[in-house]
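A single protein chain has been removed from this complex, and every other one stays in its place.
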Amino acid sequence: MFVLMLPVMYRVVLGPTALDRIVAINMIGTKTAVLLVVIGQFFDQAGMFVDFALAYALLNFVGSLAAARYFKRTRPIHHDLNPDSQPEPGAPAI
Amino acid sequence: MKGLALFAVAFTGALLLYATGDFPDWGSLDSPANGGELSTHYIKEVRKETEVPNIVTAVLADYRGFDTMFETVVVFVAGIAIIAVLRDFGNGSRGYPPALANNLPEEPDLIVTQTCNLVIPVLQIFALYVLAHGHHSPGGGFQGGVMLGASYILIALANGVEAAMKILSERKILLMAATGILIYSGTGLVCLLLGENFLDYHVLSRILPTDPIMARSHAMLFVETGVAFTVTAVMFSIYANLATRGTLKGGL
Partner (left out) sequence: MFEITISIISGALICGGLVFFLGAAVGLVRFPDFYTRMHSAGKGDTLSTIMILLGIALYQFHDLFREAHSLEEFFEHFKIELLVAIKVTAISVLIMLTSPTSTHALMEAGYDDGMEPFTCEDEDADENQNGKESAGQ
């Protein structure tokens, strides 16, 4: 499973925008929690490693949510996907 | 310029890697960590002297408790420093741009809010579990405090900083941070007043109805709680000050 994380790292390094990298980091974080449980099972001490995995999964969620909120707060640009159609009656007029 | 920096970093890294060749072998019997007098004393005597199976927590909170107290003070000073530098009491009068560029009202996202409402109690209970279970499994004061602070940050992420400040206002944050340090040094002071050295926990058996060994174990839990208070308050305060550029109003 560690070998499979390497293509995801490629996307972290390469990804054209910063949001790509954050998506990849979120994925690596989730898989790290799984890897911790697998290692715990390997050493026959699964009870202890499960605590680590739970803590890391929770903190990974907080981290990627914080990164998403950071990107959201600057200048919301509302672009039109269909420039020909009429705007919807309830759309905010930005 | 970047090439020079890269060369400096690579050179220092290579020097450090060369220095690791001098370390004793992994797990060899004559390295200071394995065969030294102090570590064998710890490994043999911790269970008998303190009734705490986790040697790391026992060394951190009891044998080297003075050090941990100053670590907590350092965390507290870091929080105070960020408040002193960033805190803006004049509602953005320092000239920085306000946190939301267009001053749009924040519409909390429904999915994120509901999921965070489900996750935050789990996070807080798990943080308290990590804090209290530090005697038997890896955990303790700093780890539990970080997770508790992360839960408050999650409240701020889901509902806005102002909703989180209603729960934990700035006055409460400062009070909580100071209480943590008070708990730690207060325990040491009580030990001093009872006649023994500072932070020597076994004399607490005179006021607690247990024997000296269990008194050390209980006192360790008490000081770890103090550490957790300080770390929680400082983490949330650093996040709130950084995310709203000191004004603690609106924004992230």
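Here the chain labels run A and B in written order, and each chain numbers its own residues starting at 1.
The working rule: a contact is a pair of C-beta atoms (placed from the backbone, for glycine too) under 8 Å apart; a residue touches a chain by one contact, two chains touch by 3 or more.
Everything numeric here is computed off the predicted structure, so don't read it as measured data.
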Checklist outcome for this item: subunit A residues touching the chain left out here are 1, 4-5, 7-8, 10-11, 17, 19-20, 22-24, 26-27, 30-31, 33-34, 37-38, 41, 46-47, 50-51, 53-54, 57-58, 61, 64-65, 67-69, 71-72, 74, 76-77, 79, 81
Item to check | Contact footprint on subunit B, counting only the chain that is left out | outcome: 109, 111-112, 115, 118-119, 122
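The working rule: only the chains that are shown with their structure count from here on.
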Checklist entry - What whole-number Å value describes the gap between the mean CA coordinates of subunit A and subunit B? => result 26
Checklist entry - Which residues, counting only subunit B, touch subunit A once they are in their complex? => result 99-102, 104, 112, 116, 119, 122-123, 126, 130, 137-139, 143, 147, 150, 153-154, 157-158, 251-252
Item to check | subunit B-touching residues of subunit A, taken from the complex the two chains share | outcome: 48, 51-52, 54-55, 58-59, 61-62, 65-66, 69-70, 73-76
